[in-house]
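Only a portion of the chains appears, each positioned as in the full assembly.
Chain naming follows the written order as A and B, and within any one chain the residues start at number 1.
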């Protein structure tokens, strides 16, 4: 990656239909195109009557590359969101590097991360809603473990950024909140494969953080520790990943069903 | 579905040839057009020398949309009707919602219902000949299970609605019947995805029952239970549905038959 590369992403809530043919997605695509940036954006996706916590990927020409669905919602999220499967754990090979994403606490899933390491991820995006200091520790660890750049984006928002009560209530804490109370403190950061924090964390307000990424650092890091290469022990540990879509019901019109043998 | 929508259907016996180019079907189409209603109508269809128990679908402009053939006739019906296959389980995406139908006791088939749920059915039509109270329990369950509106139509008829003996005899019970004896007691009903009975059941005579359907109830219901979405367990249960037509004899001019391997 020669010369400085601009990279921008953020984390917004968006009610989206299927990514294809959806006005919200088209608007994001246009933004990516207009600003000539690769855009990795957290959205709420709807398929049928189930919502998913999803990340969308766009290239710098506004092309929609694909999506990742959060595999396992956390705590109360499980009342809101469905469960992704192995078919949306993409790592896209782009001119600026191999890009993928894991969402919030699924970054803690060692097998999910290993799947992305095995796909050669170089630019590991981690949209989150966790603004605690321990998040930075996890991001640093992932950069070291995976030998990749980690770009973690978190929203910064105050009480007043949400609708007023009773339309929107923060459970059990509404009385203690002023309009300027920080609800989520941000803390976006960019970390190199050697564990160096290149930008952020910023806990003070909305911000655009940037860093020039020297992809050569990946080789430098993996020289000593290549998590799925020379430092793995495949004869002791082997991780199997099932990537086919999981569907409750499959329709076939051809006479031979592929999954007849399942 | 903005504003009130009028919906009407009933259950008649009809000897039909192929739905296309068939005067009876044209007459039904004209009715739908005249009254500007979506018409979901049970008929007896003839193909070759076999009869099928079939539902026809027309839109409010009189367009014939398609048909569903009962997959499995019940009891003595098997002496009269043939068996449908997977090629006629349609769910039509119309301006008033996604419409499909299951006939009488095939409503008890969990896999058939699941097929229609997976196609996103919103207005589930259930023409029947079962006027027992347990039928309402099944309709309520289906509304809850599928997160859809259930519209069940049953005929109300007396002995005198049929030809006189000996032209038409009710087996073994003719002597106890008066002309006003109720032969089938009706009980049509409309039930919401939350299990609320919006109209019916009416067991007292011919009637037109109506309800305004708030399709938003579907999302409200599926928030907690989405049968083929977030509440399914596709990695444990996967239902495969073969939708190709089943023919006893196929003619091919190409050298390799597609279904050779079936």
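Keep in mind that, in the parts below, contacts are C-beta pairs under 8 Å (C-beta built on N, C-alpha and C of every residue); 3 or more make two chains touch, one makes a residue touch a chain.
On a predicted model such as this, the values are computed, not experimentally measured, just so you know.
**Student:** Because only 2 copies sit in place here, please give the count for the whole complex.
**Tutor:** Taking the 2 displayed chains as part of the assembly, the whole thing totals 6 copies.
Keep this in mind: only the chains that are shown with their structure count from here on.
**Student:** What is the Cα-based rotation angle between copies chain A and chain B, on a 0 to 180° scale and rounded to a multiple of 5?
**Tutor:** Rotation angle, to the nearest 5: 75 degrees.
**Student:** What whole-Å value do you get for the distance between chain A and chain B if each is reduced to the mean of its CA atoms?
**Tutor:** From the centre of chain A to the centre of chain B is 45 Å.
**Student:** Which positions of chain B touch chain A when the two form their complex?
**Tutor:** These residues of chain B touch chain A: 114-115, 117-118, 120, 147, 218-219, 222-223, 226-230, 232-235, 237-244, 258-259, 261-262.
**Student:** Which residues of chain A touch chain B in the complex?
**Tutor:** 47-51, 81-83, 85, 246-257, 259-260, 262
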